[in-house]
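Here the complex is missing a single protein chain, while all its other protein chains stay put.
Read from first to last, the chains carry the letters A and B; within each, the first residue is number 1.
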Amino acid sequence: MKRFCKLFCVVLFVFSIVSVAHAENEVRIGVIFPLTGSAASTGQVLLEGVKLATDIINNKYKLNMPLAATEGLPNLKGAKIKIIVADHQGKPEIGMAEAERLITQEKVVAIIGCYNSAITATASQAAERYGIPFLNDSSTSPTLTERGFKWFFRATPNDDLLSENFYNFLNDLKKKKNIKINSIALFSENTLFGADSVKFQQKYADKYGYTVNGTVLYPAKSTQLTSEIQKLKSYNSSIVLQTSYIADAILSMKTYRELNYAPDAILANNAGFNDPEFVKTLGNDANFIISREVWAKDLANVKPMIKTIADMFQKRTGKTMDGSSSRSFTAMIVLADAINRARSTEPEKIHKALLETDIKGSQLIVPWDGVKFDAKTHQNVLGKGIIVQVQNGEYYTVWPFNLATKEVVWPFPKWDKR
Amino acid sequence: MKNKLPVIAFLLFFCCLIFFPLVFKTPFPRHVLIMVFLYATMGIGWNIIGGYAGQVSFGNAAFFGVGAYSSAILLVHFGISPWVGMLVGVLLSALLAVIVGYPCFRLQGHYFAIATIAVGEIVMVAFLNWNFAGAAVGIYLPILEQSLKNFEFHTSKLPYYYIIVCIFLFALAVCYFMEKSRWGYYFRAIKNDPDGACSLGINIRKYKLYAFILSAVITSICGTFYAQYILYIHPSSTMDLMMSIQICIIVLIGGLGKLFGPVLGAIIFVPLTELTRVYLGSQGQGMDFIIYALIIMVIAIMRPQGLWGVFSREARGTR
Partner (left out) sequence: MEGILAQTIVSGLLIGFLYALIAVGLTMIFGVMDIVNFAHGDYLMVAMYFSFWLFFLFGFDPLFSLPIVTILLFGLGVITYYLIIRPIINAPMLSQIFVTFGLLIFLRGLAQFLWKVDYRMIPQTLSSGNIEAFGIYFGKPQIIAAAGAVICNGVILWFLKKTRLGMALEAVAEDKEAARLMGIDSDRMYALAWGIGIASVGIAGVLLSSFYYVFPEVGANFGLIAFVVVALGGFGSIPGAFIAGIIVGLVEVLSGFLIAPSLKFMFVLAIYLAVVFVRPQGLLGHK
C-alpha cells in the first residue's frame, strides 16, 4: 500500500513540474461555488464578483487597488489570471471531489470558495491534503478557522465577530438614543448556519449583559412558522435576533404581519434578509428590518471607489452588487496580490506571501480596516461588519455611526401604523 | 462448461476491480469509482430487503447515518478507532432495524413505505437536535496520521478504493450466500406469495426482520466508510430522504432482486449523475435533472425488471 502511495506521489510531482513548465504565463486559480441547487442564485453572483476582479487584475484600470494599474501580475512577467470554475451543488462530497479535480487535473495553484460553510469544510480539507492555498471568501462559520489548517485562509469576518457587532450596535444605540432594551429572544433556522450563529449570539449576550428570554429553533423546510412566532410572542422580548435563509425570512415576515407581532426591533443575521429577493417579494412589508451586513452601496459616500466598482458590476451583469459579490471580489484581489508578491506559483511561497498580506482599508471595496491574516488561525483580523436598515425598499447603513447615511428608525412601527 | 462461464465472468470482473484505478490515475475518476462502489454496496444492502424480500424501505439512510455517526462520535469523543466504531455502528444499526422493523412489518405496501420514511426523518430530526453529536453543525473528524489503523489516507485515494472494494465484495458474498441459502428462498416466497409462505409455516415477520437486519448492517458499514472518507458529516449529508431514494433508484435501474443488479445500477447511475453535472449542470439550470428524470421514467416504464435482464439474456444465449 505504501509503495502505491509513493508511486502516486512521484506521479503527482512529475505532473506538477510539467504543469508549471507548461503554463508559465498563466496563473490558474480554482473557483468553487454552488452554481446549481438551492443556493444557485447566490453562487452565480459570487462567480461574477470573481470574474470582475480577474478582469481588473488582467487589464489596466485607474483604481486605487492592488494590481489594477498593471496588466496581469507584474512580478510574474505580466502573467494573467485564469479562473477555472466548478460547481458543488451544495453537497459536501461534491465540493471535495471538485477541489481535488481542480488541483490535480486542472493544476490550479490556489482555490477560492465555497460559500456554504459545510462545503468549505470538505473542499478545504482536500486543499490541505494536497498542500494548496485555499482562500475562503464568504463562509462565516467560526469553526472553519479553528481547525488549525496550514493552507486555509479566510478573508471575511466570521460569525463570532459579526455576532458581537449586534451588541456593539445596541450599546451605541442605547447611549445615543436613550432607548430601553429589556430582553432578547433568539430565533433561528436549525441547520449549520443557524445553529452556529445562535451559539455566538448567546455567548455575546452573556458577555454584554443582555438577558436572553428564550431561543426558538425551527426546522428548515417548515411549511408554516405560526407556532414559532407564537412562542416568540410569549417571551415578550423587546428584540428578536433572527437567523434565516430567504424562504423562511419571507415566511416569517408574512407571519409576523398575520399575527400582528411587532417587537421593538427585528435584528436579522444577514443571509435571507439581505437577499435581493427579500425586498422585491415583500415590498413595503420589508421596511424597518435591521440587518447586519458586510457591504452596502451607500458606503460609496465614504469610499467613492465602491460606486465605480458597483457600476462596473451592474454594467457587466445587469445585477446589483451585494455582500456576496463584494466579498468574492475582494478575495480574488487578496489572492492575486499574494501570488504577485510571492513572485512564484509555488504553494509554499504563496502561503508565505498570504501570511505577509497587509492591504489597507482604503484599497478595498468592503468596510474593513484592511486585510491581515492571523498567524495561527489565518483569519483576517481587520474584518468588520456594518448594520443596515431597510427604508423605503433600500438598504441604508445605520451603524457604525461614522459610516451611516440614514438615522436608524427605532422602534419597529406596529403593523397597522405604517 | 455450463457452470464455468459465470465463474470466468466473475474473475474478469474481479480483475477489472483491481486494475481500474491503475488506468485512471487522477483523483477525480478515482473518486467517481469510489462513489460507484459505495452506492453499489448500499444498493446491495437495500436489495436484500427491497429486492429479495419485497419490502420497500425508504429509511435506509438512517442506517447509513447511524454507521457514520457511531464511528465519528467514538473517534472524536473517546478516541476509539473507526474500525471498532464500524462494529459498534453495525450493532446499533441492527438494533435499530429490530426496533423499527418489529412493529413496522405488520404494515402492508404503502403504509410500510411511508412508515420507513417517517422513521428515517425522525432519526434525522433527532440527530439535528442532539448537541453531543454536534447537532446541525455536524462533526469534523480529526485529521490523523495516515494509516490503515487510523482509517485515514491523505496523499492517495487508492487505499480508500481498495477498502470500499473489499466492503463491496463482502456485501456481494453475503448476498450471494443469502440467495443460495434457505433464507433467500424464504425471502422470495414472502415477496411473491406471502399467504402461501405463511401456510408453509414460514414465520414471515421473523424473516422480514432478518432481511432488514442484513440490509441495515451493510448500509451501516457504508456510513462509517463515508465518514472516514469525507471526514466531515452532518445530518443532511448522511440521512437525507433523497439518499434513501437514490439507493432504491440504483437497484431499480440495475435489476431488482438480482445479485449484480445494484452493481450495474451504480455503474450506470453514478457516472451519469457526475457527467450530467459537469457538462450540463452549469449551463441550463435544471437540465441535468430533466435528463436524469427521463431516464428513470423510461426505464421504469419500458423495463420494470431493470437493465440486468439485458445482460443475463445474452449470457443465457451463449450457454
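Here is the rule we go by: a residue touches a chain if its C-beta (ideal position, glycine included) is under 8 Å from a C-beta of that chain, and two chains touch if they have at least 3 such contacts.
Predicted model only: the values in this text are computed from it and were never measured.
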item	value
Option from B:152, B:179, B:274 or B:288 whose C-beta touches the chain left out	B:288
Residue of A:25, A:211, A:227 or A:320 touching the missing chain in the full complex	A:227
Among B:15, B:114 or B:148, residue touching the chain not depicted	B:114
Residues of chain A (touch criterion as defined above) contacting the omitted chain	37-38, 40-41, 190, 216-219, 221-224, 226-228, 230-231, 233-234, 246-247, 250-251, 254, 257-260, 277, 281-283
Sites on chain B contacted by the missing partner chain, in the whole complex	50, 56, 103, 106-111, 113-115, 117-119, 121-122, 125-126, 128-129, 241, 245, 248-249, 252, 256, 284-290, 292-297, 300-301, 304
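Just so we're on the same page, only the chains that are shown with their structure count from here on.
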item	value
Chain A-chain B separation of Cα centroids, rounded to whole Å	36
Partner chain A, residues of chain B touching it in the complex	25-28, 31-32, 35, 125, 128-129, 135-138, 140, 143, 148, 153-156, 158-159, 162, 226, 230-232, 234, 236-237, 277, 281-282, 285-286, 288
Residue ranges of chain A touching chain B (in the complex, touch as defined)	1, 4-5, 8-9, 11, 35-36, 40, 85, 87, 89, 91-94, 96-97, 100-101, 104-105, 118, 121-122, 125, 128-129, 141, 143, 147, 190-192, 194-196, 217, 219
